[in-house]
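Following: one structure in structure tokens, then a few remarks.
As you look at this complex, bear in mind that one protein chain is not there, while each of the others sits in place.
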Amino acid sequence: MSSQDIPEENLPAEQGHAHGAVDVADEQNPFADPGLPPHEHRIQDIDERAAKRSERTVAFLFTLSMLATVGFIASYVTIPPDRSIFVFPIGHISALNFALGLTLGAALFCIGAGAVHWARTLMSDVEVADERHPIQASPEVRAKVFADFKEGATESALGRRKLIRNTMFGALALFPLSGVVLLRDLGPLPEDKMRHTAWSKGKLLVNMNTNQPLRASDVAVGSLTFVKPEGLEETDEEFQNEIAKAAVMIVRLQPDDIKDKQELEWSHDGIVAYSKICTHVGCPISLYEQQTHHVLCPCHQSTFDLSDGARVIFGPAGHALPQLRIGVNPEGYLEALGDFAEPVGPAFWERG
Amino acid sequence: MSTTTTTESRSRGKAPAGERIADWADGRLGIYSLAKANMRKIFPDHWSFMLGEVCLYSFLIIILTGVYLTLFFHPSMNEVVYHGSYVPLQGQLMSEAFSSTLHISFEVRGGLLIRQIHHWAALIFLAGMFVHMMRVFFTGAFRKPREINWLFGFLLFVLGMFTGFTGYSLPDDLLSGTGVRFTEGAILSMPIVGTYISFFLFGGEFPGHDFVARFYSIHILLLPGIMLGLVVGHLILVFYHKHTQFAGPGKSNKNVVGMPLLPVYMAKAGGFFFLVFGAIAAIAAIAQINPIWAIGPYRPDQVSTGAQPDWYMGFAEGLIRYMPGWEINLWGHTLVLGVFIPLVLFGVVLAALALYPFIESWITGDKREHHILDRPRNAPTRTALGVAWVTMYMITLVGGGNDLWATHFHLSINSITWFVRIFFFVGPVIAYIVTKRICLGLQRRDRDKVLHGRETGTIKRLPHGEFVEIHEPLSQEQLHTLTAHEQYQPLELGPTVDENGVERKLKGSQKLRAKISKAYFDEDSQIEKPTVDEYKEITSGHGHH
């Protein structure tokens, strides 16, 4: 810091010390520090009965704490964990949690209240002043430290034997690399994993609710259905990872309402399939408003227009939801006509 | 407690057992010199000085309850079918982490209580640190020699945020999983390294099978370990520097006035630990927190509205909610500014707070120790800057909860988002101006009070018919307290030419400093405190009515 160039005398006089030493009231200076006010007695200091009352209060609080602990143990032993009670105005709650919490709270609080009451009413309340000492060392100490350091440095010959110094620094700088290298196996490399999902050509759209393939005729205008690719089961080892990319929502619009040409091409008779994973940071976006065709993300309020290529119309998402190209197979079931054409979910550096 | 008083005769066998034990320990640990310096250490009394204790005690409570929870919690993402006692989840697939949290909540007696104490204490810990930090900021307690302790405290706040976040993610419920997904998205937005960091953190693609176990060791070992070290350092420095105090009779920059550690503060601070613990236990008995059974297990294709993080991460949530969706695609790469800018802003806004003590000391050029606290009004520019910062923080918190504001005040999410986008910039400016005005007004009032005395509210009619209010002169104690603060003068650059007529070269940084110094300390930014001469002139001139 370049504060050297501000001379000391430019600084204001020190706080609380502007008017001479403490306790030396300056007759000439009405603002001078009058020093600590004289100590005044509390009622407990002069009236033994008041002090006794305080003592009893403190003892009462400590006794209450003991009783509360007994209550805690009794509640633990007697109340089964699945018993619920109605407590006004809280509602239906677990009897055990309520009893344990209140008894524990009371046991602790009474100890604290007793100790504080004791300190406030019975322990001395005379205010004492403690001197402060400057933290900075005196110039002599400073000089001694520097001299010692210099001596040590000279004795080590670190400055003279440059070869030792440089190789030591080199060794010290390199060895942490081992630790960094060890982190490599924390996970696989991204490669193109984020570009593929469980969808592929010919995979049926399976309704998440019924676990049955979805027919085009099942999907009504204004309805909302969530589907997963055929063959992906909840019990699969990799279900969570796959559904994190493959979750799709199906809505049906009037084909006339679809404004985007590609969306119309990739749809089937007004049925469109969009990734359910928000392109912002990956929340499952599905607050579909069937009249406006807008879909809102509950996490950060990005809003997409499903009738216009799912482009972003509000909020922090940077690009449209990826659309899944769908068709219908000869049996009337909806099927994917391929994987998503672009990575689903949040954008990343390599997305392009 | 006579056990630790130094006695001349240390003859074994004669001294009471307590003394013998103390002697034994002193011979090995040197406890007597430690006790000599600290046993009667003085602490000043003020409620705001106990905010730090709220933090310390809630931290201890979190550690105690956290250890208990580790006895039952399984940090594993293996999928299991639930067969516990909570009916609306029976037969559902969930991770072991989630199902063991259900076990703690429903089958372990008192498990729910400990979970709730742990979580409530965490929210209160963070809130306490925030308020404690504001207390230190607005009273100028961060000035020399306490800048390093300010940094320790700041680091504790930041680490507390991340410890809280990792803990909140452990049960692997639908709400916290959504938060982890958000973290993944934020990491992915980092240019060049984002995708790799994400794959290394999650052991592959999100959510993978590893993050609960990894967050667990971060949550219970790595971060709390660092925090414990910082807390110890923080406390050692508090002892070493001795506590600050407000100006008042008998209190100077060279002393500290209060009650001794033994016995008064031992009882008060020790008692306060039990008070804090008791209050939090009672809260955990009365109010439910994070009912993961109602939230359900995490699945990346499910979500609930009202998805928010705990309050201390609401700031990040707000930033990311109202940032416009900027995205740049160039040369086959994507720069996700819509997520990356909030990520950077998050760091910058917090760093501004961390660095403030150094900025202020550069502006004032003051290298002396300060142990007397400022009343916020007496540092109008600092106070105004602080309020501006808090305003920005609070506006962002509002942005982070925009959906709940919308439903509870019948507003539109879109309007709230726009309001927040604008007021993120405008709000702090307004807050700065208003706060500074208020501070100056209060300074003026103090000045009037010193010069003309306290308004008694008693109206007197003078013989010629005029009504006057009786002003009662202040006592010397009050006069001293109201005039004890120091006032800096704006930094003068001096003449632009030196005595030989040669133009002086001024560094840009010096000019900048002069400018800021002017903004801090010129006559528009502080009211000059009354001088002794002014006071004497007025009191003698007017005489007494």
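As written, the chains take the letters A and B, and residue 1 is the first residue of each chain.
Here is the rule we use: contacts are C-beta pairs under 8 Å (C-beta built on N, C-alpha and C of every residue); 3 or more make two chains touch, one makes a residue touch a chain.
In this section, contacts and distances are computed from a predicted model.
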- prompt: Hey, which one's the missing chain according to UniProt: "Pimeloyl-CoA dehydrogenase small subunit", "FAD-dependent oxidoreductase", "Cytochrome bc1 complex cytochrome c subunit" or "Response regulator"?
  reply: "Cytochrome bc1 complex cytochrome c subunit"
- line: Given B:L275, B:L353 or B:C439, the correct residue touching the omitted chain is B:L275
Query: Quick one: which of A:G114, A:G187 or A:P284 touches the chain that's been left out?
result: A:P284
Task: Quick one: say which of B:A22, B:L69 or B:I124 touches the chain that got left out.
output: B:I124
Hidden partner chain, residues of chain A it touches: 40-47, 82-84, 90-94, 97-98, 101, 116, 120-121, 125, 207-210, 214-215, 217-220, 222-226, 251, 284-292, 294, 296, 298, 301, 303, 314
- prompt: What residue numbers in chain B mark contact with the hidden partner chain?
  reply: 45-51, 53-54, 85, 87-92, 105-106, 112, 116, 120, 123-124, 127-128, 131, 174-175, 268, 271-272, 275-276, 279-280, 283-291, 294-296, 299, 301-311, 314, 401-404, 406-407, 410-415
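As a working rule, only the chains that are shown with their structure count from here on.
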Field: For the chain A and chain B complex, residues of the former touching the latter
entry: 1-3, 5-6, 10-19, 22-23, 25, 28-37, 76, 81-82, 90, 93-94, 96-102, 104-116, 118-120, 123-125, 127-132, 134-135, 183, 186-190, 193-194, 208, 226, 228, 234-235, 239-241, 243-245, 247, 276-277, 280-287, 296, 298-302, 312, 314-319, 345-352
